[in-house]
Structure formats: C-alpha cells, structure tokens
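Complex shown without one protein chain; remaining protein chains in place.
Per-chain numbering from 1; labels A, B and C assigned in written order.
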C-alpha cells in the first residue's frame, strides 16, 4: 500500500492496522480545543493554568496544521480537498493563529483575530459522523426544505413589518427603548420567539393591542416549521421501519 | 395585441417581450419602499440621506400611482379591480402621500398620516406569488379553518375571563400594575403566550395559584391550532407526493 | 302545546314561532354581563356610567332570575335540572347578588361577594353550542384523556420535586426570593411553562445547573399533552372526512 493511502486511511479511521485510533485522537483534540476556549474565559485563572492553555493551544494548532498538510498532500485531488467544505474549515481553524503571529509585530489589535478562532468550532461538525440519525435528519430536511425556507423568509418579513409598526406606536412614548428600527426589530425577535427578556416592551395602549394581535397571528408562522420537521422525521422513520420489516438490513457496515 | 393588453401583461410579468422585467422592478420598489421606512427611523441621519429619502419617497409614490392608474385603465373591468383586495391595497399605498400634501397647508398634525403609510407594507403580499408553498399553506388553512377560528374565539374569551379573575385578586395588592381590565388583559396575553416580559405579574398567593392553573389549562388551548396547521400541512404534502408518484407533474410552468 | 313546552322551547331556541330569538337575547345578555364586569374596573368612571352599570346589573340579574325560575318550573324533572351542570351555574350566577342584599344590612365586607360574581362567567360556556368543532374537540379529548391526566399528575409531581430541590440550593443565597416551598413552586411553574417573568430566578452555580437540566427534561413532559391533543384531533378529522366521502352527511340540522 502507498504511504499516501496509509496516511489518508489513518486520518479517516479506515486504516487496516490503526483502525479508528488516529481519527479518535483528532476528534478528542477537537473537543479539547472547544473546551479550552471555554476555560480561557474563566476569571482569576492561576498563572500555571494560563501557561498550560497557551502551550496546549500551540500543540493543538501544530497537530491541526500537520493534519491539514497531510490531507492536502495525500488527497487524490489536493485542489478539490482545499475547496471542499471541510477543507476550508480545516484551513480556517488554523489560519487565525498564524495571522496573530504576523500581526503581533505590527502592533495591531488582536481581538478580531481571537474572535476568528471561533471558526475552529466548525470542526465539531466532524463528530456528526458517529451517528446515523443525522442521515435521517438530512432526509427529513430535504422533504420540508421548501416550506421551511418560505416560512423563514416570511418570518423575516413579519419581523421587519412588526418592528416598523411598533416603532410608530412606541417611539414617542419611549424614545430611549425604541430608538431606531434596530431596537424595534430586537424587540420583535425577542417577543415573537416568546423569550421576552423584559428589557424592552410596549407601554402605549395601541402598542399593546398590536403586540397581542401580532403574537396570536405570528406565533403560528414561526412555530409551524418545527412541527413540519418533526412530522417529516416520523414519516421517514415509519417508512424505514416498514422497509426493514420487509427485508433485513444488509450486513454492509455504515460509514 | 391591444396596448392595454401589452401594459397589463407587462405589469403582471406575462408580457411576451418584456417577460418578468416590469414585475421584478415593481417588486424591487416594494422592497425598497419597505426598507426606506426602516432607514428613516435611524437617529442622527445626515442631511443628504434625509433628502435622498424624501426624493425617493416621491419617486416611489409616483411609480405606484402610475401603476395604479395603468391597472385601473387597462383592467377588463376597472370597477372590479378597484374593489379587489390588491386594488384597495394599491390605493391605500399611495393615498397617505396625497392626503399629506392636502393637509400640509391646513396645519394639521401629520403623524397619523405617517402611520397610515404603514399600509403600504401590505404590498409585500404581492411577493408571495414567487412560491408554490403558499398554495399548500392555503390548502392546509382551508382544512383547519373552522378549528382555528373556534380556538381563536375561545382564546379571546379565555383571555378576557383570566383578566377579570386576576384583576379581582391583584388590584388591591398592586393598584398601579393592575390598574384596570386593560392592564390585566395585557398581563394575560403576555403570560398565555409565555412571553413573560416581567413588567407585570401576580404577587398574591391566590393570584399565583390561579396563574399556574391558568397556564396549565390555557397553554393547550392556544398552542393547539399551531399543531393542527402543521399536521394538516404534512397530510396535504403526503397526498401531493402520492399523486406525483402515480403520474409525473405536467410540463406546464407554474404561475 | 302546553305553555311549559312553549317556554322551554323558547329558552332553548327551538320554539316554532319565536325560533332562536329568546336564546339569542339571553346569550347577548351573558356577553353584556361579562363585558360590564370589565368596564366596572376602569378607573375614573363618570358618575352616570357607574349608575348605568348598577342599573344594568339589576336588570341582568332580574332576567337571569326569571330564566332560572322558568327553567325550574317548566323542566320535566325540576330536581334533575337544579342538580345539572348548567342548573348549578345558573343558580351561582344570580346567588351572589341576593347574598349581597342580605349582607349589606349586616355590614359585612362585600369584596368576597363581588369575587363570587365571577362565577357568572361560567354561563359563557352556553355560547359553545354555536359550533360543531366543540364536538370534535370533545371526541379528541376522550381519546387522549388518560395520557393527559397522567401527564398532568406527573407535571404536578415534577413541579413539586423541582421546587423542593431548588429551595435547598437557593434558600440560603436568596432568603427573600426563595422564602418557602410556595415561592419555589411559583418559580418552578413560571420556569417550566417558559413564561420566565424574571421576578425570581436562581443565582447559585448548582441552582443554575439544576435549572438547565430541569428545563431540558421537563419541558418535554409538559409540552407533550398539547401535541397529543393536536394529533388526536387531526386523526378524528381525517376519519370524519373519510366517512363523508363514503356517504353525504344527513340533512338533519345539527343542534
């Protein structure tokens, strides 16, 4: 077997000798990387912990860089990998670190670079391979995609229109809370999803009447897609169950 | 072809030569008109932006007026168009502008006229023609209409009765928050939809007990219609899918 | 025809000559009675309005008393009517007024008597006769009754257990907000229904962790009955539709 094939199969967990070991190690590192971003936020971290996080950050980036280079080198079509979804994610996961090294000398604000590190969390999607329920969810999504997209656009327009209306009613009474259309859209989103923080709410009679009508009509528009996905999912599960009753599932392993 | 027919088909996006171009331009203008109403609300707008908005407002109204007149003149039955849903919407979309011109000389408060401009947003409904999922939603609505209307009326009565009851319990403890039946109805609507801003809530023991019972019983009454629409929608989609399996969809384009 | 039968059929809207007139008048009076209880709560009512409400109150009670006496006298089995659901509701709707007359001389606090007038709102249930969707809802209820009751009891126990647990975690940190199990149950109900007023919430780390776990597990328990009723309703509607396709509905009017 070609050394490229050795490396490629090892990275994908299909190596005859190593099996899932390399893949599991990489997935564990993804989880650790996500976890360490949370630990970093803790206040009053002792000095040794901050140092350990910095060192582990370098190790993680080194491993991810090695993985990226290996995947690029061993791919049958390196260009196709580099342009694929996970190819881009793999690059974005390491790029902010090197950009930071470059900009440290230039004295540029590093906060945006730090925020970019959040892109690394997209690697968590790789963990989705462990489950077959994801396939079923994807099938359900294909069935209801059109309705959900239409409902999403309708929801956006409803949100915007509601914000315009409430702004007319509440701006004069609460010029601080309803300062512009953006405050009103924030209010509409927090209200239509029934989160209702209470940081901003109508106080005029006509604003309140409009809010009640809006809630009764619009809640349906926003809540329906969820029900659609759920019923599509159960329909697909029922179809699968019926198919399995007719013939037992093939022995080919799912991967 | 008659010039009336040329104009009419152009406006509806069915003109042999122009195709969807005129229709798309009008729809883009509807979107711009809605957007400009939001931009207007931004505080600290520079002078040139305010001027640009005023000018574009005049242009938009001019185009919509031209469209209205053309539709009226070229309609096979002008009276039927003027009394139709979109005929009224088209008129209401431009009327506030001309009313404003009339009242500017009379020194009347223009705020109500400005609020009336919101009616123009009803033109957004014209965008609904781009999707066939709207047809399916309309079919689902016809199936569940009776239940939804009954539930809507029941919800209104439940809201009013809950407001009357909580008023008796909380008015003496919080004469400011629960000042009248309107405050109590606002509380009931915000609570039954689970928005729960926290601007007004019961504090007495009996008021709280009533609230808990109300929530457990009434949440069902208000949440059921959503589930009904969703399951009716999936039933209709299932029926459509079964019909398509039997015979392929016709080649006639959807319009 | 017996005069008793004349009166009885008139009250029920089945009189050959009067038709629904008497019934409609009584239902309008029920609606007016409910509405007047709301108007009464408005602050700064002018003197003449307060007088009009008092007078109309006497008229309403007089009509309802007459209806009760007539129903009692003309019923085939007066005792059965007096013990029936609507017989009790009809009595409770007028009793507080007469109790108030008795107690006025005795100088007793009339507030409890006023609160009792809320029982009159139960007469609104009579309006339910106008719709056939209520029958379908009742049929759905019979199908899912067992689950809903079990879920209701489970929800109560979950609420109580959650309140006990959060009390242990939060009482020491917030002795005011979480003063006793009743405060904790109020918190649990407001949280599990996702209303979330924000008047009372956990602040300790362990209390917050428990809240998150509780929400994820318990939301399902409380939300499921709604879904059950909705799917039972659509099943019944589907069965009815299938039955109607086989044979057209009979010409007998529904009443």
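A few points about this structure:
Keep in mind that, in the parts below, a contact is a pair of C-beta atoms (placed from the backbone, for glycine too) under 8 Å apart; a residue touches a chain by one contact, two chains touch by 3 or more.
Remember, it's a predicted structure, so these values are computed and weren't measured experimentally.
The chain that is not drawn here is touched, among residues C:6, C:20 or C:171, by C:171.
Only one residue from A:72, A:177 or A:195 touches the chain missing from this view: A:195. Of the options A:34, A:99 or A:177, the residue whose C-beta touches the omitted chain is A:34.
Residues 194-198 of chain B touch the missing chain (whole complex, contact as defined above). Although one chain is not shown, part of chain A still touches it, namely residues 34, 37-39, 41-43, 114-115, 118, 121, 124, 127, 131, 133-134, 136-137, 152, 155, 182, 185-186, 189-190, 193-199, 222, 225-227, 229-231, 233-234, 237-238. Across the interface with the omitted chain, chain C contributes residues 143, 146-147, 150, 157, 160-161, 163-165, 167-168, 171, 179-182, 184, 191, 194-198, 201, 205, 208, 211-212, 215-216, 219-220, 223-224, 226-228, 230-232, 235.
Rule of thumb we're sticking to: only the chains that are shown with their structure count from here on.
Superposing the C-alpha atoms of chain A onto chain C requires a rotation of 180 degrees, rounded to the nearest 5. Looking across A-C or A-B, the interface that copies B-C in more than half of its residue contact pairs is found at A-B. Relative to chain C, the most remote chain by averaged C-alpha coordinates is A.
The most central chain, judged by the distance from its Cα centroid to the centroid of all protein Cα atoms shown, is B. Chain B has its Cα centroid 31 Å from the Cα centroid of chain A. Shown for chain C are the residues that touch two or more other chains, namely 194-198.
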